[in-house]
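Worksheet: one structure, shown below.
So, chain A:
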Amino acid sequence: MLEVRGVAKKFGGLRVLTDVSFEAESGQVTALIGPNGAGKSTLVNLVSGYLTPNAGSITLDGKDITGMAPAKVFGEGVARTFQVSGNVAELNVFECVAMSAYRTASSYRGANEIAEEELKRFDLWQYRSRALGDIPTAMVRIVDCARGMAARPKILLLDEVMAGLTPAEVDIVIEQVRACRDAGVAIVMIEHVLQAVNALADRVVVLNQGTIVATGSMAEVSQNDEVKEAYLGSAAVK
Partner candidate 1 sequence: GGDDEGGDDAPIKVGVVAALTGIAAPYGVQSLNSFKLAVEDLNEAGGIDGRDIEVVALDNRSKPEEVPALMRRLVGEDVNVILGASSTPLTVTGAQAADQLKVPLLVPMEAGDVIIGEGRSHVFKLAPSVLADQGWSAQGVRAVMKGSEEAGDPIRTAYMINASTGAFPEAGKAWAGTLEKEFPDVELIDTLTFDEASTSDFGPLVAKAKAANPDLLIFGGNPQSAFQFYPALQDSGWQPKATLGSLGGNTNSQFISSVGAEAADGDVAGNYWTAELKPGDDAKQTPQGFVDDYKEAYDGQVPDGVGAYYYSAGAVVAEALRNADDVDDRESITKALREVDIAGINGDDNGLYIVSHGVDFDEQGFNAAAVGLVTQIQDGKYVPVFPDDVANATIVYPKR
Partner candidate 2 sequence: MSVPELLARFDTPVKRINAVIATVAIVCAVLYPFVVESPLVSVGFVALIFAMRNFTWNIAGGLTGLLSLAHVAGFGIGAFAVAILTWTHGWNVWLAILAGMAVSAAVGVGVSLIMSRFGVNAFFFALGTMALSLAIAGIAASWSVTGGNDGLQNLSADEGLLHLQWFTNPVPLYFVALLLLALMVIGTAWMVKRTRFGRSLAFIREDPQMAASMGIDVVRNQAGAMGLSMGLTAVSGSLMAQYTNFVSYDSVFSMEIGIAMMVGAIIGGSATLAGPIVAGIGIAALEEALRSFDVSSSNVSSFTQILYAVIVIVLVRYGTDGIVPMWNALLERLFGDGRDPDPEDLEDERRDEASKEVAHA
């Protein structure tokens, strides 16, 4: 599915990623965790084409997508959400979803049908004609998921979608993400909210200072001392 092979990224002198390799399988949730500044978002930016690696390759179903433009990468089936959401307050919910539906849909009707389907699936239908700016944050996150799914993607990159949600809402979103996974999409999820990681992650990749320090199930990685000390802290003893 998605294969990241030995990618490295520098910003000026600062080595943000050094020789990172991992895979993400369809129908699986791969959680990407690690301390702040470990390079998780950077990694996502590399995969989604917002940055080009200084070294290494990124392939999707064997097709090399290294350094492709974001729009092209999306065309290949990579949908993503943003950690720091930009200036989207004015945008209309329905349009957002419909827009990414055009990846597979070719006609106006086609796109709208997909959009309607997704909005109903994530029961956002009542918000369809609202602007992103005036719906609750949790809903915005779910719209992000809907947007991603409307693209009928091969892989969905979620950058901290749970951040700022209440436990209750986290559960709601978790359900939605499950739904996506069960639809056979490969999901790569950056999370600091362990509640979500525990619930969803089939595989956990722990990133620290630009390198992968551990992979495996949540249970396994949380035994890893470096992970405990660098990331989990008290959360380890739970």
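Selection rule, in plain terms: all candidates are chains of the complex that A comes from, given by their letters.
Here is the rule we use: a residue touches a chain if its C-beta (ideal position, glycine included) is under 8 Å from a C-beta of that chain, and two chains touch if they have at least 3 such contacts; residues count from 1.
Note that this is a predicted model, so its numbers are computed, not measured.
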Selected partner (touches chain A in the complex), from 1 or 2: 2
Contact set on chain A toward candidate 2 in their complex: 48, 50, 69-71, 74-75, 79-80, 82, 85-88, 90-92, 95-96, 98-100, 102-103, 108, 111, 147, 151
